[in-house]
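Below is one structure, written out as structure tokens; comments come after it.
After this line comes subunit A, so read on.
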Amino acid sequence: MPKIVVDPITRIEGHLRIEAIIEGGKIADAWSSGTMWRGIENIVKGRDPREVWLFVSRICGV
Partner candidate 1 sequence: MFDKGPYVWQPQKLDMFRKSRKAQDKRLYVWQLPVRLSHWLNILTITTLIITGYYISDPFMHAISEDQSIMAKMRFIHFVSAHILIASAILRIYWLFAGNKFARLKEFFPYTKEKRKEAIEFIKFYSFLKKEVHHPIGHNALAAISYSFTYFMIFLAILTGYALYSESHTGFFWYLAGGWVFGIISDGTIRLIHHSVMWVLTAFLIVHVYIVWLNDNIEGNGLISSIFTGYKIYHKD
Partner candidate 2 sequence: MGTKDTIYEGLFNYGITRRDFMKFCTTMSATLALSSTSIPKIAEALQQKKKPYAVWLHFQECTGDTESLLRATKPSIAQIVLDIISLEYHETIMAGSGHSAEKALHDVVKNQKGKYFALVEGSIPTKDGGIYCVIAGKTAVEIAKEVCGNALVTINVGSCSCWGGIGSAKPNPTGATGTASVVPGIKYINLPGCPANAENITATIVHYLTFGTLPALDRYNRPLFAYGKRIHDNCERRPHFDAGQFVRKWGDEGHRLGWCLYEMGCKGPMAYQNCPTVKWNDGISYPIQSGHPCFACASNDSWDVFGPIYNRAPHVPGASYQATADKIGAAVVAGTAAAVATHAVIRTFLGYKQKERFSKEKNEADKMK
């Protein structure tokens, strides 16, 4: 049962890893992992609510 790993997935924002198990030419099982985390939800705790938009907009620049 060959396993393929595609890391990095390109032409996206962020970092994605796809692993899949191939059985008889079909994908039998697959996993996806987002391999990057910054914790912006933790960072905005305790901050002025008027500026939260500034922080969370930096989750994705696209």
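A quick word on the picks: all candidates are chains of the complex that A comes from, given by their letters.
As a convention for this text, contacts are C-beta pairs under 8 Å (C-beta built on N, C-alpha and C of every residue); 3 or more make two chains touch, one makes a residue touch a chain; residues count from 1.
These numbers come from a predicted model, not from an experiment.
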Scan 1 or 2 and return whichever one touches subunit A in the complex.
-> 2
Within the complex, candidate 2 is touched by subunit A residues 5-15, 17, 35-40, 42-43, 46-48, 50-51, 54-55, 58-62
